[in-house]
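Complex shown without one protein chain; remaining protein chains in place.
Labels run A and B following the written order; every chain starts at residue 1.
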Amino acid sequence: MDFKSISQLKSLLNENKISVKEIAETYIKRIKEKKELNIFIYFNDDKIHEQVKEIERLPNDLTLKGIPIAVKDLFCTKNMPTTAGSKILNNFEPSYESFVTQKLVDQGSIFVGKTNLDEFAMGSATNTSYFGNTINPLSKNDNPLTSGGSSGGSAAAVAADLCLGATGTDTGGSIRQPASFCGVVGIKPTYGLCSRWGIAAFASSLDQAGVFSKNVTDASILLEEIAGHDQRDSTSSNVQIPSYSKNLNPSLDGKVVGIPKEYTVEGTSDEINGVWEDAIKSLEKKGAKIKHISLPHTKYALPTYYIIAPAEASSNLARYDGVKYGFRATDSKSLDDMYELTRSEGFGKEVKRRILIGTYVLSAGYYDAYYLKAQKVRKLIANDFLEVFSDCDLILTPTAPSAAFLLNEKQDDPIKMYLNDVFTVPASLAGIPGISIPYGKDKQGLPLGIQLLSKHYNEQEIFNAAFALEKDYE
Amino acid sequence: MKLDTNTINKIAKLARIRLSEEEAKDLLKDMNSILDWVEQLNEVNTDSVAPLANISSSTLPQRKDEAKDINSTDEILKNSPDKLEGYFAVPKVVE
Partner (left out) sequence: MSNLIKGKKHDWETVIGLEIHAQVKSNSKLFSNSSTAFGSKPNSQVSLVDAAMPGMLPVINRYCIEQAVKTGIGLKAKINNYSVFDRKNYFYADLPQGYQISQYKHPIVGEGKVIIDFKDGSSKDIRIVRLHLEQDAGKSLHDQNPTKTYVDLNRSGVALMEIVSEPDIRSADEAGLYISKIRSILMYLDTCDGNMQEGSLRADVNISVRKPGDEYGTRCEIKNLNSIKFIKQAINYEVKRQIEVLEDGGVIEQNTLLFNTSTGKTRPMRSKEEAHDYRYFPDPDLLPLEIDLEDINKLKKTIPELPDDRKKRYVDDYNLSNYDASVLTADKSVSDYFDTVIKSDKKLKESSKIVVNWITSELFSLLNEKNIEINNSPITPENLGRLIKFIKEDIISGKIAKEVLLEMFNTKLNPQKIIEQKGLKQVTDTSEIEIIVDEVLKENQKMVDQYLSGKDKLLGFFVGQSMKKSKGKANPKILNQILKIKLSKKK
């Protein structure tokens, strides 16, 4: 049986055409069949059966009852270990459930497993994980493609039909870029919309949870469940969460969509620019007004991001010291010895690189030149968006400069890898919401994504426009 | 070149990450190219710009002074790689 959407599966369940147990069995079978894609860090069918027993007892009107969900292994979960894709969290079993996953549990969803990711979400290809690379389910022949990153496992899980929805986190594009690479929908909401409580931190001022799904409607259903204020997160937004799914409206009459000239970047494939062009035309046809705009500080977003994110990460990852949990190196002679060996063996190359960059830009004598400077440029980038949104409802851009690339490409040069985030990072720095939806394919048949951005807390507008564009490919 | 081996080692020491000679060499190359690349921020005039530390525009939420989180000692120590007599244990420190 093919399950296309949350609502379809829900009605099958409500009409007793399928049971929670049968859903679970179906997905367990599929996951086992796709083992070679290395999508899950943790998968245990016993754990799923345990959940099924609980879920069967829950009332049918729960929004996500029986819906199979994959959880990025950055979210701490009570019943499954949490690794953040790192050796340093080996055998870590949280005694607590993250805010976001708790909400999903409360609505009766089935957690099918914990998905692979770049170590501590640092990467754009799910190739820095201690647990190996995730292979994009759309790969052909013997040329494995990346599923993007850092939430590559979650995006791949949705693309490979191993779940109907998945959680992700997005710090500089970690939901939108893998969504684009895997041909699924991925939304990063406004910074602060979903609590960060219980999500292993990468860069606190940028980290934001979001979701992957097979279509825009499902994304809107999932986001309205996981969003909401949390007193345990001082940066959590205290705003009313609308019922995005009920309010979905594909009408774009009179909406102004900005097309930023700075997003025409050298190195972007013609096919991507072509898809972007198509989407613009479609929006226009649907009644939207197209406005050519400028976000002048766009080109500084990446270097700004690669100062701020590592700086915060260098401090956020100091707690992984082998004392309270996780991996500890053996045979250390002193406390410092233990720290150095543990962190040296426990962290992978990319994480170490970012911790060191972050340590350097915060260190005495360099703080002003790097960190403070970056915070100021960040302000300018945020202001660019603020200004544009005074007369635009939405901004439309490509999601990534390329389709999914070969798994082993780009690995030697960190900057080349960082350039993957060129279209996603500015919105992260400004804290505004963004969605990536699949919109066409390249010559090889690989999906290409386009990105819709809007102002803070304007997720509804994003869903509406994405909902309208999605119809072009139904 | 912004960094030399010496600086890399000093930074690594601050971050408590031990680097092999080869790793240090490798990282030196990467970090220098990253630092050169971020240098472009100097093109931006930020003289009158206030730094942005956090996106949120609201004020710092404050909680009541109530002692209520009860986490058992076992729960707190559960994941520790070395625990003894109700304590976390680490290699002996000479102050």
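Basically, a contact is a pair of C-beta atoms (placed from the backbone, for glycine too) under 8 Å apart; a residue touches a chain by one contact, two chains touch by 3 or more.
The structure displayed is predicted, hence computed values, not measured ones.
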* Structure fact -> Touching the missing chain are A, B
* **Option from A:S19, A:T63, A:S315 or A:N383 whose C-beta touches the chain left out** => A:S315
* Asked: So which of A:V52, A:M80 or A:A201 would be touching the chain we can't see?
  -> A:A201
* Asked: Pick from A:Q51, A:T82, A:N215 or A:S282: which residue touches the chain that isn't shown?
  -> A:T82
* To do: Sort through B:E22, B:D47 or B:E85 and give me the one touching the missing partner chain.
  => B:E85
* Thinking of the whole complex, not just what is shown, which of A:R232, A:K261, A:K416 or A:K471 touches the missing chain? -> A:R232
* For subunit A, residues in touch with the removed chain -> 75-76, 82, 84, 89, 92, 94-96, 98, 196-201, 203-205, 231-235, 311-312, 314-315, 317-319, 321, 323-325, 335-336, 339, 359, 362-364, 367, 371
* **Touching residues (missing chain, whole complex) on subunit B** => 13-14, 16, 53-54, 56, 58-69, 71-73, 76-77, 82, 84-95
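Quick note on the criterion: only the chains that are shown with their structure count from here on.
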* **Gap in Å, rounded to a whole number, between the CA centres of subunit B and subunit A** => 23
* subunit B-facing residues of subunit A, complex -> 91-93, 95, 191-192, 205, 231, 234-235, 237-238, 297, 299-300, 303-304, 306-307, 314, 321-328, 332-341, 343-344, 347, 352-353, 355-357, 359-360, 363, 370, 372-380, 382, 413-415, 430-431, 456
* To do: Flag every residue of subunit B that touches subunit A in the complex, lowest number first.
  => 3, 7-8, 11-19, 23, 27, 30-31, 33-35, 37-44, 46, 49-56, 58, 60-61, 63, 71, 75, 78-82, 88, 90-93
